[in-house]
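My structure is below; once you've seen it, I'll send some questions.
The complex appears here minus one protein chain, its other protein chains still in place.
For chain A:
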Amino acid sequence: MCLAVPAEVTELLADDMARVSLDGVTKTISVALLDEVAVGDYVILHVGHALARIDAEEARRTLALLAEVGR
């Protein structure tokens, strides 16, 4: 129920809507819960709404920490 997936914003639409791509699958979603969404952003998509933006730098840092544990 609380599962959500990362989706890439490909187009901004009127009325706080946007088109996103999920690994090639296109979907129209609401971005009313986020400020200043831009094309190219990755968002967490849950029941048709973007809940959060994915921070690319933090994502990289998490992977770096994991890689360090793995060394």
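The definition used in the following text is that a residue touches a chain if its C-beta (ideal position, glycine included) is under 8 Å from a C-beta of that chain, and two chains touch if they have at least 3 such contacts; residues count from 1.
Definition applied: contacts and distances are computed from a predicted model.
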{"item": "Absent chain [UniProt protein name; select from \"3-methyl-2-oxobutanoate dehydrogenase (2-methylpropanoyl-transferring)\", \"Branched-subunit amino acid transport protein\", \"Hydrogenase maturation factor\" or \"ABC-2 family transporter protein\"]", "value": "\"Hydrogenase maturation factor\""}
{"item": "Which of A:Leu13, A:Val39 or A:Ile54 contacts the chain that the document leaves out", "value": "A:Ile54"}
{"item": "Residues in chain A touching the chain absent from view", "value": "1-6, 8, 22-23, 29-30, 32-35, 42, 44, 46-49, 51-56, 58-59, 61-63, 65-67, 69-71"}
